[in-house]
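Removed from the display is one protein chain of the complex; every other protein chain stays in position.
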Amino acid sequence: MAVTSTTSTLAVTSPSITGAAKLAEYARSKARRRRTERVIESVLLLAACVSVFTTIGIVYILVRESASFFAHVPLWTFLTDTQWTPLFDDAHFGILVLLAGTVSSSAVALSIAIPLGTIIAIYLSEFAGHKTREIMKPLLEMLSGVPTIIYGYFALLFVTPMLQKLYPELPGFNVLSAGIVMGVMIIPYVSSLSEDAMRAVPMSLREGSYAMGATRFQTAVKVVVPAALSGIAAAYILGISRAVGETMILAVAAGMQPNLTLNPLEPAATITSYIVQVALGDLPHGSIGYQTIFAAGLTLMLLTLFFNLIGYWMRRKYREAY
Amino acid sequence: MTSTITLPNPPPSLKAESKKLDFYYGDFKALKGVSMPVYEHKVTALIGPSGCGKSTYLRCFNRMHDLYPGHRYDGSIHLHPDEVDVLHSSVDPIEVRMRVSMVFQKPNPFPKSIFENVAYGLRVRGERSRTFLEDKIEAALKGAALWDEVKDRLDEVAVNLSGGQQQRLCIARSLATDPEILLFDEPTSALDPIATGSIEELIGEIKSKVTVLIVTHNMQQAARVSDYTAYMYLGELIEFGDTKDIFMKPRRKETEDYITGRFG
Partner (left out) sequence: MDRKSELRAIIRAHKRWDALFGMFGLLAMMVGVLTLAALFANMAIDGIPRLTGDFFTSFPSRRAGQAGILSAWIGSVLVMFVTAIVAVPLGIAGAIYLEEYARKNWFTDVIEINITNLAGVPSIVYGLLALGLFVYTFGFGQSILSAGLTLALLILPIVIVTTREALRSIPQHIREGAYACGASQWQVVKHHLLPYGLPGILTGVIIGLARAIGETAPIITIGALTFIAFLPPVPFTGEPPAGMLDWVFSPFTVMPIQIFNWTSRPDPAFHQNAAAASFVLVFMTLGMNGLAIWLRYRLRKNIKW
């Protein structure tokens, strides 16, 4: 009695006319169908793998060009030289100069984005009514939706003149304006993720605090923020990552002049704006100047990767909390 | 523990039969050695408390478990008269589902028109001829007692129908493909009493065309609707027999306790 199926026996019993004929036909084409389904799955898999190929491509190209670069320039010099003048006859390749620009611009930006972003997140999560949230959230999202070139324009032609009224010695290109505008642009990154982290804190924790007679501010600061801490930290890391990677605002408003200083009142070049400067020029493919942008790019990649990993680890930690 | 099975005499013709069916969700053994007959053109009801495995057992018949990883079948379910073991790895689940159809607990019409909902099973089988589809759909909707209510609005979206109508639509969708067995997984638990009544009436009518296997947590429904009843508990088949016998003179104490409401 226990007989396993083969394609032909499956069609025997169906009562209706179409049934039997259809099932037989269906069974006959089973092999073809299986193959089609498998082909479709492979095509979809290939598409999903494009992201892996992209990462491999990025790593490959950065490493390959940097390898040629580091064949000429020792790593130690790269990390410790205090000048960055790759296109001069007396060429110097000290990445610290560009890093200084990146650090000072990010510091200015984050000193605005982190406090304001956190305050906004706490306000929207714990204080604001539904209507306020509905209006403010999209408005803040718009801040991150404006193309950065336009922020660059704004920093150069609006913020800098305004700052110059307060401090007339401010040079036309300076890190401060760019940093301020960058900071405002990054606010939604910080506030959105922090707010999500805080909204995820269960209501029961808040109720416990209110029941003890605490105000909204006390509950927010003593109960909600500590509970959402790793999510908030992840938001900060996202902000840092975004600041380090920003290009156009700095390229337009901070000048593209390498300058080993942490003073935001001067112009400076960052890793990102340097790459733009080179790309705007005419560097022959394969020359040392051309390779410097890949070395710079590799440094940037490692920096961003470092922050992304920390952020990823923190996000996993916060998901495990509930 | 052994099942107490009272087979009718003389036995009606057999449509399907499970033999020593075990089922695992990962490491958890949800069905333990269930052996049970399913008689052709009869309604068989599966009853038992929550978690007894009746839905799990039902879903083996159309290989629904295959959609979710981590499951394992042990044992067999044979369809008669060609003796195909539905659970065997060489059998294509899609072909099984073309012979064994299912109506779900919560009516799940597709967000398409009424016509397209009923036509879906036929389209999947490659039917394209418009006149053929129209005839089959009319027959299916009549078989589900829905035709008069929707015949003028076949192109309207199905989700606008009431709950009871939606469930009859899902029944029509299954009937359109002339299945051999129609599985009902608590088909009326999401419906109001009047809709429930109409579905029960429908089941009584369609059994002349299909074999029905129905899971229900409502004992009165099982008593009203079915010819044979199986009582399950903790993954095992406790008792099987004629519905009248099960409800009037159950042979096992566990069955009696459940039916009289002493627990469950």
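Letters A and B name the chains as they come in the text, with residue numbers starting at 1 for each one.
The rule is short, and it goes like this: a residue touches a chain if its C-beta (ideal position, glycine included) is under 8 Å from a C-beta of that chain, and two chains touch if they have at least 3 such contacts.
Since we're looking at a predicted model, the values are computed, not measured.
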{"item": "Absent-chain contact - pick from B:33, B:75, B:121 or B:250", "value": "B:121"}
{"item": "Selected from A:31, A:79 or A:119 as touching the chain missing from the view", "value": "A:119"}
{"item": "Where the unshown chain meets chain A, residue by residue", "value": "33, 36-37, 40-41, 43-45, 47-52, 54-55, 57-58, 61-62, 64-65, 116, 119-120, 122-124, 127-128, 136, 138-140, 142-143, 145-154, 156-158, 181, 184, 187-188, 213-218, 220, 238, 241, 244-248, 251-252, 272, 275-276, 279-280, 285, 293-294, 297, 300-301, 304-305, 308, 311-312"}
{"item": "Where the missing chain touches chain B, by residue", "value": "62, 64, 67, 69, 94-95, 97-98, 101-102, 104, 106, 108-111, 120-121, 123-125, 157, 159, 170, 173-174, 177"}
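FYI, only the chains that are shown with their structure count from here on.
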{"item": "Separation of chain A from chain B, taking each centre as the mean of its C-alpha atoms, in whole Å", "value": "51"}
